[in-house]
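Other chains of the complex are left out, but the ones given are in their true place.
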Amino acid sequence: MQFTAEQIAALLQGEVVGDPKAAVRNFAKIEEGEPGCLSFLANMKYAHYLYETASSIVLVNRDFVPEKPVSATLIKVDNAYESVARLLTIYQQTVEKRRGIHPTAVVAPTAEVGEDCYVGPHAYIGENVKVGSGCQIYANVVVEERCELGDDCLLYPGVSIYHDCKLGHRVTIHSGAVIGADGFGFAPAGDHYEKIPQIGIVTIEDDVEIGANTCVDRSTMGSTYVRRGVKLDNMVQVAHNCEVGAHTVMSAQVGLAGSTKIGQWCMCGGQAGFAGHIKIGDRCGIGAQAGVIGNLKDGTQVIGSPAMDPKTFFRSMAVMKRLPEMMRDVNELKNARQQD
Amino acid sequence: MQFTAEQIAALLQGEVVGDPKAAVRNFAKIEEGEPGCLSFLANMKYAHYLYETASSIVLVNRDFVPEKPVSATLIKVDNAYESVARLLTIYQQTVEKRRGIHPTAVVAPTAEVGEDCYVGPHAYIGENVKVGSGCQIYANVVVEERCELGDDCLLYPGVSIYHDCKLGHRVTIHSGAVIGADGFGFAPAGDHYEKIPQIGIVTIEDDVEIGANTCVDRSTMGSTYVRRGVKLDNMVQVAHNCEVGAHTVMSAQVGLAGSTKIGQWCMCGGQAGFAGHIKIGDRCGIGAQAGVIGNLKDGTQVIGSPAMDPKTFFRSMAVMKRLPEMMRDVNELKNARQQD
């Protein structure tokens, strides 16, 4: 299927600069562009590729002004990144959803699987599980007893969900993620540790996406919560009794210690870590590799380990590199003083 | 089943403050308490919830004195956290263990599986594996050839154990953990790296618990050791030839480089990292995100990257934030001196 620049511009309420009949069949990164492909330019770091790209059409932001002639046809839109997302979504909706229960899948007799679901090879749906309609449960997924899944969930190969956990609607979980493993609770007991049984659950609300090999541990009692719209990247650790507030986004390898509560609409850079039993407000920004050891108020930005405000951090870091010479200066001043 | 405050107090050798006939059927976090639930208060950060909780009974430490009236019945015990652990353990022991080999499980003809074991759907037990009695091997677990498991091990869905590894008794391994993958050994060989075959094994001793998606690599030769009573949280990396000493506890995302030996009864905070070929003494405390690059003597506490003693670290960090003004001061002093 092929689309012209003017068709795409109409769809995106964009403005064509160039040949309105330029046509595309596929997508390509701007630096790997080919004739017949559509690319986009959102991050100005890549602007220099625009002048060389072989792509037929490039989406750009409305305020973008080329510095040199461009051979591709441009479509100017309010937000090039969002617009390409819309096109990709339309493209992907043409992929047909899988249906049916594979003969090698094991669905316990007491489990209920809704309409239009797919259950892949060697998947296992345990006793008294309830799966909503339109769910896609890929090969080798395990959903243990009494779990509840809403509609249109998508579990990629090898996801494991322990017993009694609850997923909302449209929850996507990538391969190898583990939902509901025991929280890490051990009490010292003389010559050994005694395990604290973890009898709580995990609750994942609507429209959450969870990355590959990410772990969300079950609560000691009650529930660990991942609120609606949350997006967790790969290998994120959410410990027992935590709550991740609605629409919060965490990059790969972030770690939350137990009982910590993260507000709504926060953004956490990769490999950031949070101490246990702390409370992070809404709309906080936590830099990559930050180590957050105390509560943060709404809207706080931090970076560094231990975490501090970014201005202080970057200023201090700039001085850091000159510490040896500063120490020499101080010693010289001291010596001079002593000789006075 | 329902228990009264006086029954529970008798069990825990505690003292009832309030209604000895108050009865509970379930557990709840103190901040989510409901009538008929038992909660506990161990971390004083949560003390303010005590005065509002709807739980019928709350376990508190014996020395705790409420500052305001409490509607719940209190049971005072020597250690509230340990006591709730005991109750949870009793509660969980009422869950029946699974038994039997699922018809879709593949157990190699030369494998020996002990009495009262469970082998779940699509699990695979390889040739010449020996599994002790009372083991629970959940769905999609793979135990490769010649592994040996003691009694009462518990392998959650999707655990993979490579060939020839040895597990003691009562070893619990959570989903997605990988035991015995090749250690990361490559020798530079001109225009490429040559793989160093890893012909050793992993030995996991009695009463170890290993978190979800944690990796313990096999040794180049000999064995990687996880000694008895060790508790590893999720996504911990134990490289080849390492040894984790008895009863050591590691939080999520800790990483050990190759051939490092950790002593007994150590505690490692989340995301801490250890260089290779170092030796950490017994009862060391390693802070979250620490980077340990040298040996540590018994009982050492460290934090920071590179790791240093906590007092130095926190003092230096306090000055860190004031570095820019300090640099300004030094420059002013220098200028003043030059003008003298």
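Labels A and B are assigned to the chains in the order they are written; within every chain, residues are numbered from 1.
Here is the rule we use: a residue touches a chain if its C-beta (ideal position, glycine included) is under 8 Å from a C-beta of that chain, and two chains touch if they have at least 3 such contacts.
Being a predicted model, the structure only gives us computed values, none of them experimental.
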Of the identical chains, 2 are shown; go ahead and state how many the full complex includes. 3
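One rule holds for everything that comes next: only the chains that are shown with their structure count from here on.
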Chain centres from averaged Cα atoms put chain A and chain B apart, in whole Å, by 25
Residues of chain B defined as touching chain A within the complex: 27-29, 32, 39, 43, 45, 79, 81-82, 84-86, 88-89, 91-92, 102, 104, 120-122, 138-140, 156-158, 174-176, 207, 209, 211-213, 229, 231, 233-235, 247, 249, 251-253, 270-271, 288-289, 305, 317, 320-321, 323-324, 326-327, 330, 333-334, 337
Hey, which residues of chain A end up touching chain B in the complex? 104, 106, 122, 124, 140, 142, 144, 158, 160, 162, 176, 178, 181-182, 184-187, 189, 192-197, 199, 213, 215, 217, 219-222, 235, 237, 239, 241, 253, 255, 257, 271, 273, 275, 277, 289, 291, 305-306, 308, 312, 315-316, 318-320, 322-323, 326, 329-330, 333, 336
